[in-house]
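To start, the structure under review is shown below, and the notes come after it.
Note that one protein chain is taken out, while the other chains of the complex remain in position.
Just so it is clear, A, B, C, D and E label the chains in written order, and each chain counts residues from 1 on its own.
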């Protein structure tokens, strides 16, 4: 079993917030992370792809291809953006690290060969991070 | 499957030592790690909690709660302490990284909801670390 | 000559923006950093304080005191905030890393003994950072 | 379940290259990684060993022994070497990160007690890394 | 006084070697770093530029411009190259970390405004690094 890992990053603003709750309820549950004026992070992403080593190339997946998928699906979509306001997936989904990791997993999954297994780790800060895997 | 990870740290003194062995036997087996005058480390801890994403909050566990559990169970108990002398769990248990990780796992486990799965990684140094999981 | 260094961090949203320019001009000069909906960073701060070692304590400055100054002047003021909207110093000052470092320098400087020299380093990302010193 | 992790490193030159392809075909598939004059990396290695904690010592494996195995099997063999030219395993095996990890896994595996489980992670750069496990 | 710092990296092969010495003399003085088959590194570069904060933009230098200068002068020239064989500056100059830093300093210096001061730090490994400044 061989897993290749590729790191990437993006900077974004967000707030923890449910649009079906008012600001008072959001503040009560999410604390300062619910600041209506937003705060932000340098998100670090590690994408883990598991599969067999291709005996011809010695690769599980060509890193140039994986890097391009991450660039298109994550960096172009999220970098220097306000996640709540500008990213369609979070219009009705609270952009917690868990949910951002889940959204990224689905965006990358649909671009990968079905023989490969995918997992993603998202660092919201160096001290708080999340790993998401779906089968 | 979603895992949230939370980092914490504490500084402590210890020596590798079995009280049922004399210092000569401890030195033979544990080398300079058995120095009777102690040495110490900046321990880095990563706590991994696996569960479902709560659709209401978008959290596996509220990080404020996990941070508080780690603070009470680990930081208050171990930080700036001599593990052999001042921490009850190591009176009769050699404070290797493996055993410290195991003790921490049990202390945090008893504070967590049974639906959540727990694993802990303890860095004794940046080059030596241990991951402990029990079912 | 002895310098003590203390690290701290805060998360914030910002945009590069001059209120006396319109959005088009801001976008032309500041690119995607000028996104009107903001983006954000995990800012890492290192505060450098230079002075003599007090022969009584062995300290240049008591780290507990320096930590408290940083907490009050920087973390309380900037953490989980929108710098442009919520921090008075940036109402009319573009929150570039250079200017944020300068503002932090002045906030900490006024709390330190005049015999001590101060410098601050602010990481906007792990790849972009700034050091500010004034005499 | 307890896993101990040990970090090590080595510097080496390599090129991605199949001797049964000409330079043009190698360049087409492997890009600049196939430069005939070689390039190189600071490889970081993490060796993961899983087993039971020995109740006598508190160790899964004595780190001094694991460190010595890594030194003999990996550092002596690979450090400051040209992997394609000087390391027998890569005479007919393309030294991708995947294949280097696989070779390391086999070299360490044969020195470990069968009761222990082994996995290795090899960082080719801080952004590209590979984990290899075989049962 | 304000300094902006920008990090970059490149991978390269090299050997410590004077072409006017034979391999035996090179090996005697430079040890395993003189391996005729080369070894390599992930070089990390930090470029430090000191100057005044432009009151109009809030920048010492536009990071997009500095990033582009580093890309053209260092990354294009050195990345995935064999420094001894493929980089003209090292045909007759031993590619020690000191000399590589000096060459980089001169390449970047000639592209910068004379009002700015330049210094560069080059990491050959995380444990060995060099800072070069010329007036």
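One rule holds for everything that comes next: a residue touches a chain if its C-beta (ideal position, glycine included) is under 8 Å from a C-beta of that chain, and two chains touch if they have at least 3 such contacts.
Predicted model, so just to flag it, every value in this text is computed and none were measured.
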| item | value |
| --- | --- |
| Visible chains in contact with the missing one | B, C, E |
| Among B:1, B:65 or B:85, residue touching the chain not depicted | B:85 |
| Subunit E, residues in touch with the chain not shown (by the definition above) | 16, 29-31, 93-99, 101-102, 126-134 |
| Positions on subunit B where the hidden chain makes contact | 9, 11-14, 32-33, 35, 37-42, 79-82, 85-86, 125-126 |
| Positions on subunit C where the hidden chain makes contact | 1-8, 53, 56-60, 63-64 |
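Here is the rule we use: only the chains that are shown with their structure count from here on.
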| item | value |
| --- | --- |
| Shortest contact path, subunit B to subunit D, counted in steps | 1 |
| Approximate Å spacing (C-alpha centroids) for the pair subunit A, subunit D | 29 |
| Distance from the mean Cα position of subunit D to that of subunit C, given in whole angstrom | 42 |
| Where subunit C touches two or more other chains, by residue | 126 |
